[in-house]
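The complex appears here without one of its protein chains, the remainder shown in place.
Letters A and B mark the chains as written, and numbering starts fresh at 1 in each.
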Amino acid sequence: MQGNIAILGYGLSAIGPGVGIGLIFAAYINGVARNPETRSMLQSIAILGFALAEALAIFGLVLAFVFR
Amino acid sequence: MHTNAAIAAGLKAAEEGPGVKVPIIPAWGELIFGIVAFLVLLFLIQRFVVPRLEQAYAERTAAIEGGMEQAGEAQRQAEAAKQQYEDQLRGAQDEAAKIREDARSQGAQIVADSREQANAEAQRIIDNAHKQIAAERQQAAVSLRSDVGRLSTDLASKIVGESLHDDVRQRGIVERFLGELEAGKVTPTKVGSTSGEAGA
Partner (left out) sequence: MSFTVQAMAASGSAEGGGFEAPSPADFYQPLIGSGQWAFTRPMLLMIISIIFIAGFLIATTRKAAVVPGKGQWLTEQVYNFVRNSVAQDTIGSKEFIKYVPLLFSLFMLILVNNLFGIIPPFQYPTFSRVGFPIGLALLVYVIYHAIGIKRKGVAGYFKGLIPSGLPKGIYVLIIPLELITYFITRPVTLALRLFGNMFAGHMLLLLFILGGQYMVLEGGPGLKVAGIGSWLLAFVMTVFEALIEFLQAYIFTLLAATYIADSLSNEH
């Protein structure tokens, strides 16, 4: 079997953001469930956190293509 | 779109193209083209789209606020009318209560008055009756007295045989008789026995 080790790197770099995004949306769902009227306020914050966490995974993806 | 052949052809043509080996190195043409294109769109939107939408929003807000004002005015009027109506109602209720109260007290007054009146009337009737009775009694006594006098004189004159119808005499005799009667000098005797003796 042959391939590119950079892809493995991407796989590893996706673990952290995956967990992080899960935590962010878990907290968001919790917040909305407890306090439904704050939904719109929490939504933008959750999306923002999601974007920041996702950036790491995107870095991993890009670097996987850069160092091949 | 993406047939294998096309890709293979593209690969051959673009082996040295920008962003092929390392996809995050931008092609200058695309970078600058992208910026220019965006600026064109931004200009168009800023110049033609947003002002019109904002104007429509402002008009809509004004229209809605005007509507709200009218609604508010109508509500205020309704409120005032309701207030007035309630005031009237409360006044009417007060008045009704007062009237009822008055009627009750007046009724009590009337009852008391008429009771008093009736009592007075009854008293008056009773008094009248008493007076009349007394008067009648008096009259009866008087007429009795004269009748008794006349009868006694008739009787006596029959017995005595002498006319006692002479007024002066008659009066004197009767008076004397009655005076003796009252003084208790003459005890009543049975008329029958006396007349029997007299007849025998």
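Rule of thumb we're sticking to: contacts are C-beta pairs under 8 Å (C-beta built on N, C-alpha and C of every residue); 3 or more make two chains touch, one makes a residue touch a chain.
Keep in mind the model is a prediction, meaning the values are calculated, not measured.
Participant: Among B:Val49, B:Ala135, B:Ile159 or B:Leu181, which residue is in touch with the absent chain?
Facilitator: B:Val49
Participant: Check the options B:Ala27, B:Ala96 or B:Ile159 and report the residue that touches the missing chain.
Facilitator: B:Ala27
Participant: List the residues of chain A that touch the chain left out of this view.
Facilitator: Chain A touches the chain not shown through residues 1-4, 7, 40-41, 44, 47-48, 50-52, 54-55, 58-59, 61-62, 65.
Participant: For chain B, which residues lie in contact with the unshown chain of the complex?
Facilitator: 1-2, 4, 7-8, 10-11, 13-35, 37-42, 44-46, 48-50, 52-56, 59-60, 63
Here is the rule we use: only the chains that are shown with their structure count from here on.
Participant: Which part of chain B faces chain A closely enough to touch in the complex?
Facilitator: 22-24
Participant: Under the touch definition given earlier, write down the residues of chain A that touch chain B in their complex.
Facilitator: 62, 65-66
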